[in-house]
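Handing you this structure, nothing more for now.
The complex appears here without one of its protein chains, the remainder shown in place.
Moving on, here comes chain A:
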Amino acid sequence: MTTSAPLGLNKTGAQMSPEDTKRQIEATEQFGPDVPGDVTRITEERIKFIREHEAIDEQIGSVPPPGSVKGVLKTGLDKMMGKNPELLLDKLGERLAYERTGVRLYEAFIAKVMAAPDARPELLGKLREIQVEEAEHMLLLKKSIETLGADPTTMTPCAHVSGTMAQGIIQVLTDPRTNMAQCLNAMLTIELADNAAWELLIELARQANHPNIASSFEEPMRREEEHLATIKTLLRDELKVQLS
């Protein structure tokens, strides 16, 4: 894998064809817009649709109630206490999905590293280590969800939305043409969001009166901080190598 994008004949910019650009601008002057208004027409339309969904309380999906009796009792108790167990379940589901996809993202990234002509064994080792930890975190979350009597195989709404966000990252990592720095940048996005999310999840678990779950997340949180630092360093080194 090459480390940086080469100089070349990128054809997307207007300056690549100044004569054409001149003619295109001339056309916009001769044939102006036929519909009055601006981008706010789109905003107004979006508001209309959002309100239509809100009016019938329709969201992207729901959190199923916990299946086991023990779980029902527990979450029922929390509800009486003014807690919002579905929020915690939704966010636990999101973290589980994120870590699970993370294992696959590292697999795609590892293929990139292995394909490089100067494949560095210590880097590969480090990435495999992170990947194993992502899988461990996934299993810890599975256990936490089961403790609450809920189903860890459910795709909760937040899990689904975070999966939608990850689509672009998957495209970047699996494209055979992307380089190391581009892939590290994609992983940085993942790890940055992961870090903030673990921090928030611990706070949520505490607030929802699940101190055991909260404290069990402290070690993963520390590990994730290390993942972030590692990816950041790798990216910095990669870019410095390209500049040197």
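Descriptive notes on the structure:
The rule is short, and it goes like this: a residue touches a chain if its C-beta (ideal position, glycine included) is under 8 Å from a C-beta of that chain, and two chains touch if they have at least 3 such contacts; residues count from 1.
The rule is simple: contacts and distances are computed from a predicted model.
Hidden chain, UniProt protein name from the list "Urea ABC transporter permease subunit UrtC", "FMN reductase", "Transcriptional regulator, TetR family" or "Rubrerythrin": "Rubrerythrin".
Here the missing chain is touched by one residue of A:T21, A:S62, A:Q207 or A:T233, and it is A:T21. The chain that is not drawn here is touched, among residues A:L9, A:A55 or A:L243, by A:L9.
Within the complete assembly, residues 8-14, 16-17, 19-21, 23-25, 27-28, 30-39, 41-42, 45-46, 49, 171, 175, 177 of chain A touch the chain that is not shown.
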